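Every protein chain of the complex appears in place save one, which is left out.
Chain IDs A and B follow the sequence of writing; residue 1 opens each chain.
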Amino acid sequence: MKYQTQKIALAYFVVAMALFAVQVTMGLVLGWIYISPNFLSEILPFNVGRMLHTNSLIVWLLLGFFGAAYYLIPEEAEREIHSPKLAWLQLAIFVIGTAGVVVTYLFNLFDGNWLLGNEGREFIEQPRWVKVGIVVAALIFLYNISMTVLAGRKTAITNILLLGLWGLALLFLFAFVNPDNLALDKMYWWYIVHLWVEGTWELVMASILAFLMLKLTGVDREVVEKWLYVIAALALFSGILGTGHHYYWIGTPGYWQWIGSIFSSFEVAPFFAMMSFAFVMVWKGRRDHPNKAALLWSLGCATLAFFGAGVWGFLHTLHGVNYYSHGTQITAAHGHLAFYGAYVCLNLAIITYALPHLLGRDPYNQVLNMVSFWLMSGGVVFMTFTLTFAGTIQTHLQRVNGEGYMDVQDQLWLFYAMRFGSGVAVVLGAVLFIYAVLVPRREIIERGASQPAE
Amino acid sequence: MSVTRAWAWLIALTATSTAVAAIGLSGRWLALVVLALAWAKAELILNRYLHLAQAPNIARGFALGLALFMLALTSLAVAIP
Partner (left out) sequence: MTTPQASVLDDLPGDLMMWVLILSELAVFGAGLMGFLAVRLTDPPGFAEAQAHLHSTGAGINTLVLVTSGWLAALALEAARAGRRARLRALLAGAALLGGVFLFLKAQEYADLWAAGLTFESHAFYTFHMLLTGFHAAHVLAGILLLGLVGWLATPRAVEAGAAFWHMVDLVWVLLFPVVYLI
């Protein structure tokens, strides 16, 4: 760690990992409810648990991005963070806001209240006061990092990272646009949800991956930057109009079927480019960095993102296919592998890379960390397969044969049981990961000779 | 080939497409002829206007991609019952 203010990242990463644990545990509860539908039905109805699962996911991923920015921007800009105080204030606002959401939902407080009640739109259910807090915190964050970058060295990595983070924050403003017309409501809703994960977040992903590749493989910055710009261009070119793949059946005009099908098919390209980028860099790289686990997570991220977002996304993105598969377990299969591959693995990669520096240790316990990678990734991949099979059967029975929704669900029991099993592996993997990066102070298993960390 | 000569070729090819449509050729034959002419025009634009002729390896890559695309278009066009 070269700059004192990089330490801020540590707090963000720790809070992020705590929420990560909550998120996957909540997933496990949901998975159990699928098997035994009355489980906790009085205290924690499925919809509330689901909201906690998805929202804690979003919040911890964002906190991870913030932490990553606070970690890598000083190194890239060669400057201390503009104001550490503001960074702490921002974190406090986020923590209070998150607690507010959880309490409001768990106890169903202030229902229908304009300011205090929940808003009931998936991923952006937060009560309005929390949304305002998020915007304030985001502005503080953007001000803080932009000032740092403006005062320091400007690199392609910070350029693309800032572009992604600014876009992310500006798009969130659509959370305040909530028309009564359900079709319009959905239209704006996708501006956030889709343009986040298939637009601005991709820029964040590409720039963080580029930073990791630069550090871990020692490839020339020039080469990394060229890739980074190409990836960013491909992501925006395909992703913006790719939003059309959510406009097939919500009441928007029919031409969206073609715009959505064509542009979203090309969304595979940036994910393919990111995967190629990661492997080409490693293959060309001359540095043998001791933090093997960070490299494993980075490569895993690029690969699983390509499969989860690229392949599983393409699977149901053509409107002729989506007509049948829309909203089935196929969607859930894609949602899990895409989020996991692209953004969960990305955060865990930068955390694995940064924590040894932040804690002032050698990258210890690579073995445990790598075991957690295989356990968690194996779990999510298996879960994706079970859900894909479940979704295929569901599509056929329900959408082709016209059977009733609940009759079909009864027949999918076996898949849900297997999904629960893979969920257990994911949760164990997550716990193991958190333990491996935070606790051990010395190597438990000998590692091979290596050169000092950069 | 200079860009001016390329332009003259483009004009000639375009005039030919319009002419074959005007003399009443239709159906599959029309599709075959005008798609072939379009293919030639596309190669001219790539190689002369966009100067890919200077980079033969890249030009070959584009030529292959374009050939496959034209093949797909032609198959779809003549598959009409």
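In this section, contacts are C-beta pairs under 8 Å (C-beta built on N, C-alpha and C of every residue); 3 or more make two chains touch, one makes a residue touch a chain.
Note that the structure is predicted; figures quoted are calculated from it, not measured.
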Selected residue (touches chain absent from view) among A:Phe237, A:Phe272, A:Phe389 or A:Tyr435: A:Phe237
Contacting the left-out chain in the complete assembly, out of A:Lys85, A:Arg153, A:Lys226 or A:Arg287: A:Lys226
Chain not shown, touching residues in chain B: 3-4, 6-7, 10-11, 14-15, 17-18, 21, 30-31, 34-35, 37-38, 41-42, 45-46, 48-52, 54-55, 57-58, 69, 72-73, 76-77, 79-81
Chain A residues touching the omitted chain (full complex): 219-220, 223, 226, 229-230, 233-234, 237-238, 253-255, 258-259, 261-263, 265-266, 269, 280, 284
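The rule is short, and it goes like this: only the chains that are shown with their structure count from here on.
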Whole-Å separation of chain centres (CA-atom averages), chain A against chain B: 45
